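Apart from one protein chain that is not included, each protein chain of the complex appears where it belongs.
Note that the chains are named A and B in the order they appear, and that numbering of residues resets to 1 at the start of each chain.
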Amino acid sequence: MAERIVIIAGSPGAGKSTIIKELARRSKCSIANVGSLMLEHAKARGYAADRDAVRYLPGKIISELRAQALSAINQMPGNVLLDTHASVGENGRYIPGLPIDTLKELKNVSGLVYIDAVTEDIIERRRKDPHRKRENEDDYMVNEQRIINMSMLSIASSHLNVPLFIVLNRQGRLEECISEIEKRFSELVI
Amino acid sequence: MAERIVIIAGSPGAGKSTIIKELARRSKCSIANVGSLMLEHAKARGYAADRDAVRYLPGKIISELRAQALSAINQMPGNVLLDTHASVGENGRYIPGLPIDTLKELKNVSGLVYIDAVTEDIIERRRKDPHRKRENEDDYMVNEQRIINMSMLSIASSHLNVPLFIVLNRQGRLEECISEIEKRFSELVI
Partner (left out) sequence: MAERIVIIAGSPGAGKSTIIKELARRSKCSIANVGSLMLEHAKARGYAADRDAVRYLPGKIISELRAQALSAINQMPGNVLLDTHASVGENGRYIPGLPIDTLKELKNVSGLVYIDAVTEDIIERRRKDPHRKRENEDDYMVNEQRIINMSMLSIASSHLNVPLFIVLNRQGRLEECISEIEKRFSELVI
C-alpha cells in the first residue's frame, strides 16, 4: 500500500511533466500517471487506442477508468507522486479529475500541488504544441481553466483536509519552481 | 421520472434565457425553470408575490422553496433542461443555487452547462437592464460573481461526477454559442 501520496496537477502548458520527473528523481518517489493507467484500461477493453480518444469518451466511462486507475495506485509501494489533472479540460468541457467519490478511494494522501504559470507563458507554450486542438486560446480561456482547476483542488483539499500548494513555473525559472516544491516535500512525504 | 437532466446556469447578463429556449426547441427537451417553480410555491404560501421578493426572502425559506422545485423536476417526463443559477447573487450576497443537500435530490443529471460572457459584454448588457439594482457594477464585481459561480458548478460537477461545459456567449455571436452547446448534447441527452 502507498505510504504517502502527493497529488500533482497542473495547468496544461505549465510544464508539469518535466517537473514531476525531476521531483521523482530527487525525492526517490514513484510516479503514477492517472492518464496512462486509464489508457491501459481503455485499451484492454477496446474503448480507445490513444490518449486523445480517452478524452472524448463518454463521461461515465471516463469515471470508470479513473476509479480503476486510482485503485491500482493505492497498491503501489513507497511514496507516490500522483500525476493527474484537476479537471480534464478540452474546448470548454471539464471532467472532474478528482471527483468526490473516487477521491474517497485514495488512501494516505498527504497533500496537493498545483503547477501553474502566468497566462502569457501558458498561451505561448500551447501555441507551440502541435497536438492542441483548441483555437484562438486567449486570456479568458486560460483564466476560466485556472478557476475551475483551483476550485476542484480546493474541493479535494477541503474533503481530504490536506494542504494545497500552488507553485508558479515562471518562464525560464524551472529550477526555482522545482526547488520550491522540493522544500515542501519534507512535510508531505516524511 | 426525468430521463436526463442537463443543468444550465449562467452569468446574469450572459443571455441564458434566450439560449435555453432555442436549445429546447432544437433538442426537443422540456425546460424546467427553478426560479419560476420556486415563485409558484412562494405565492401559494404567501411568502412572496414576485421574483425580486423571492430573492430577498430569508435563506432558509429560499432553501425550502428550492427543495420543492427540484423534487417536482424529478417527476418531469423525457429530457429536461434545468434553467437555474449557480448562485442567486444580488449585491454581493450569494445563496447557493445547487447546495449539496438539494443536489443529492436531483436524479439522472448528465451534465452542467455554464453560459458566461466576457466582462465588458456583461457590464454593457446589465447597464441596459432596468431591473438591475446593483450600482456601479464593475470588473471586480463581475469577476467575483464568475469565481463564485464557477466554484459552485465545480462542486456540483465533482459531487455528481458529471462534465461541466463552459460556453462563452460573445457579443453578436449567439448562434455560434447555441451550436456549440448543441454539439455537446448528443453526449448529454442520448
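To be clear about the criterion, a contact is a pair of C-beta atoms (placed from the backbone, for glycine too) under 8 Å apart; a residue touches a chain by one contact, two chains touch by 3 or more.
As the structure is a computational prediction, the values presented were derived from the model and not from experiment.
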Completion exercise
Cross-chain touch to the chain not pictured, restricted to A:Y47, A:F165 or A:F185, is A:F165
Handout entry: Candidate in contact with the missing chain, chosen from B:I31, B:I123, B:I147 or B:L174
Key = B:I147
Problem - Contacts of chain A with the absent chain, listed as residue ranges - result: 110-111, 116, 118, 146-147, 150-151, 154-155, 157-159, 161-168, 180, 184, 187
Exercise for the section: Pick out the residues on chain B that sit against the missing chain. Expected result: 58-59, 63, 87, 92-96, 98-102, 140, 144, 147-148, 151-152, 154-155
